[in-house]
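A quick write-up on the structure given underneath.
Omission of a single protein chain aside, the complex is shown with its protein chains in their original locations.
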Amino acid sequence: MPKDDVKTENFRFVGTRPNRPDGLDKVTGRAKFGADASAPGMLHGAIVRSPHAHARIISIDTSKAEALKGVKAVVTRADFATDVTGENWNVLENVMASDTALYDGHAVAAIAANSALVARDAIKLVEITYEVLPHVTDVDAAMADGAPVIRAGTADKSVPAGLHPNVVRYHDSGHGDVEAGFAEADLVIKDHFRTEATHQGYIEPHACLGMLGGDGKGELWCTTQGHWNVQKICSALLGLETSQLRVTASEIGGGFGGKTTVFIEPVALALSRKANRPVKLVMTRSEVFRASGPTSSTSMDVKIGMKKDGTITAAEGVFRLQGGAFPGAPMEMTAMCAFAPYALKNVHQVGYDVMANRPKQAAYRAPGSPMAAFAVESVIDELCGQLGLDPIDVRLKNASKEGTKASYGPRFGRIGLVETLEAAKAHPHYSAPLKPGQGRGISCGFWFNFGGETSVSLALSMDGSVQLMVGTPDIGGSRASLALMAAEELGIPYENIRTTIADTASLGYNEVSHGSRVTYASGLATIEAARDTIKKLCARAAAKWGIDADAVSWEDGCAVPSGPNAGDFDPLPIAKIAASMGRTGGPIVGHYEATPEGAGVSFATHIVDAEVDPETGKTGIVRYTVVQDAGKAVHPAYVEGQFQGGAAQGIGWALNEEYIYGADGRLQNDVFLDYRIPVASDLPMIDTVIVEVPNPGHPYGVRGVGETSICPPLAAVANAVSAAAGVRLHELPMSPPRILEALEKQRDG
Amino acid sequence: MSKIHVTTSVNGDAMEFLCDPRETLLDVLRDRLNLTGAKEGCGTGDCGACSVTLDGRLVCSCLVLGAEAEGKEIGTIEGLADGEALHPLQQKFIEYAALQCGICTPGILVATKALLEKNPDPTETEVRYWLAGNLCRCTGYDKIIRAVMDTAADMRADAKETS
Partner (left out) sequence: MHYLTPSSFDEAVTIAARAQGITRYLAGGTDILVQLRADIVTPDTLIDIKHIDGVHDITRENDGGWRIGIAVSGAEMSEHAALCADWPGVVEAMDLVGSTQVQGRATLTGNLCNASPAADSVPAMVAAGVTVSITGANGTRRIAVEDLLTGPGKTSLQKAEMVTAVHIPPRGPAGGDAYQRFIPRTEMDIAVVGCAVNLTLDGDTIKTARVALGAVAPTVLLVQDAADAIIGSTLDDAALDALADAASAACNPIDDKRGTIKFRTHVAGVLAKRVARIAYDRAQAAKGA
């Protein structure tokens, strides 16, 4: 879409802060989440899981479990489709093991019983004989000679010869001549970085209620970011025709990417089919940590060369990510995001996707990007420190702009990185005095944002109010933003529009709510559907007035003659047209289906002040400011919310969150007590600055905002801790023992 | 194992139910009394999404047995509003966008109502520490804390007016 078509001012509704339409339901407890549904005759499911990190499954004996009073059905891998290939095979293998348990918590069987307690008791009675195998959980160890092989023959054509079979995909991109670039530099710094796996930490565990009949027709209620995707995958795994399975998305209690796939939904359907009764299946918190989709853990090497005046002359990164016992670690995202904020003549990035005995990774807010930023922004900080340069000035000097050839290939369109850096520099936070023991760090961050298949339908009720049907679950307040965009087009009050998340049987295909795509893509489709509706409304007015349809315009919720030559008619309000629509041609529904390609990338700059207790290594976050380009903030309060939420998750990742594996390959911290996400007393207020550099690919300039906010915090906090404590850590999380160790080394060294 | 018969009161309404001795109050509220406002986020008392009051005391319902509800007065999120009239906290949470996905919201509202009844003038630090057992993964707590502080101020002003 050319820039002229983007509306950037004179908004009536977009940019305001009305109450969200689902607010009442959510503050009264009425809103129905995944585990809040029930059905007559419902059974409760429970899953038997491997206690071994790697083991051959020799036999499964369910006879004692089946004999328990109240047990109605048992399923194993044999109850799923056998003709599944490709990524569907990977998902199925993860949903229920075939002959090998691949990680601690891997599902091997499931039971449905007439109460949750009976189901829990029954799974303890399933007797499984395992042959325990050697395991590997560390990414570098999994690539080394002699590492246990997870699954031979999984590597694709991209992987160079001679690598361990656990290396399954490979990425190599860049441009220029990095060796020449390093030679030009006055200072070259190369560092090794490691980050441990983290979990999205959504407070609502996975939950679903499934009913599948022997006739191949099914109903599934589940908490998900993408119910068409669930429909597609479950159909394949259960051997159903896709359209025969209707999936309804519940309210979702947090996803952040972790609810973009399936874990227990196919199991509920399989149990239901066997028992011929609805089956409710809910993960415990322990199961969520052990057997849903955490991030990859990483091992990274980053080398950057800089001149005394701050110009970056070359940048090189090698990024090794393990994604569990399946291909899919987002190493190419890591590689492509790493140097994206910088206009570089010489850049080279390599990525390795490695398998290990861990659960199958899933997306977590800009998957792969935060880790890259941690490494790159730390090295830039070190370069600035040693050369005595201001960190923001250096980034401004090298910043990507419109027309810059991105590190990952294409030329950037209109982007807002410079604007965020300038706003950060001008912000009072950047120049506020620091107390002794405190340090300040900044970081940039980048995410692509996505479009994806989108279908929207907009129907008039006879009183002129509007039903807006979208297919993207509301994970961040999108009902409000989408209604605002419809209101803006139609010129009718926001309150006259009811946004509904339609089920899979009621709307065309919709891609998952991920990639920060909802406000962009569902928003674009809403606008187009509204325009389609307006065309139809105008045609009815034209017919009534006996003039040409293109002589009718739409203003403030009414059809009006386009000009004095069109005729002298009073404006015809939407309610009047709707009231008579049955007689004038039939019900009026606007719609739009597309896979929009114009999602705008977004950049952010974060500023954080931290203080470190030198006697214990404990870190406190004292002040935090997020500056991010939103393109156009449709509902500013929810944009601010995304900024703050991403920052909070990043702080947790930087300081305390990590997957801890024992020598036996078992996850040791599978409860919130020991998987430490930030609590209210850990954080200060998080200030936000919304920068608006319109995205030419959206009618109002919208860019995705949900993900970029988690990209800077890891490095920003690392740089702040470094400034506060006087030591640089290269491994996350920067837990107190690690900081203390680094301080001690520095004192002794 | 036979079921236990329990007589209790929830949000002022007399209720009775049968439950297995191992069922928690959370299980009972959600599965037997159809009050699904309290949520299970962890089952171990770490997340606060199941918060209710028990004889006026803020507790995690996942850490109370259904059997222990005998003779007690239980307060859940469903009892916060007075008919159509929302509690000032509920109203403020909507206005301040102090929720995103909303799963932690019932627990946080029950918890903060209990706070303001005990301490009508909390500092920001006091609010944060009171809510340390209510995990939120979406908001970073900022808008929640602002909503609570401003509601407390409004309620103090209202109290002054009516006194």
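When the chains are written out, they are named A and B in that same order, and each has its own residue count from 1.
Rule of thumb we're sticking to: a contact is a pair of C-beta atoms (placed from the backbone, for glycine too) under 8 Å apart; a residue touches a chain by one contact, two chains touch by 3 or more.
Being a predicted model, the structure only gives us computed values, none of them experimental.
Undergrad: If you put the missing chain back into the full complex, which of the shown chains would it touch?
TA: Hidden chain, whole complex, touched shown chains: A, B.
Undergrad: Just name the one of B:Cys62, B:Ile103, B:Leu116 or B:Met155 that touches the chain not displayed here.
TA: B:Cys62
Undergrad: Of A:Pro134, A:Pro160, A:Gly239 or A:Pro737, which sits in contact with the chain we cannot see?
TA: Of the listed residues, the one touching the omitted chain is A:Pro737.
Undergrad: Would you indicate which residue among A:Lys124, A:Lys190 or A:Lys308 is in contact with the undisplayed chain?
TA: Answering carefully, the residue with contact to the hidden chain is A:Lys124.
Undergrad: List the subunit A residues touching the unshown chain?
TA: Within subunit A, the residues that touch the unshown chain are 120, 124, 286, 615-616, 618, 620, 655-656, 660, 668-669, 672-674, 676, 678-679, 681-682, 735-737, 740-741.
Undergrad: Where does subunit B touch the missing chain, residue by residue?
TA: Counting over the whole complex, subunit B touches the hidden chain at residues 1, 4, 21-22, 24, 43-46, 48, 51, 54, 57-60, 62-65, 67-68, 111, 114-115, 129-134.
One rule holds for everything that comes next: only the chains that are shown with their structure count from here on.
Undergrad: Would you mind pulling out the distance in Å between where the CA atoms of subunit A average out and where those of subunit B do?
TA: For subunit A versus subunit B, the centre distance works out to 29 Å.
Undergrad: Spell out the residues on subunit A that touch subunit B in their complex, using ranges where they run on.
TA: Touch list, subunit A to subunit B: 17, 19-20, 22-33, 35-36, 38, 115-117, 200-205, 251-256, 282, 284-285, 475-477, 637-638, 640-641, 644-645, 647-649, 671-673, 677-681, 683, 685-686.
Undergrad: Applying the document's contact rule, which stretches of subunit B touch subunit A when the two form their complex?
TA: Where subunit B meets subunit A, its residues are 20, 22-23, 27, 30-31, 35-44, 46-47, 49, 76-78, 80-81, 86, 90, 93-97, 99-106, 109, 125, 127-129, 131-146.
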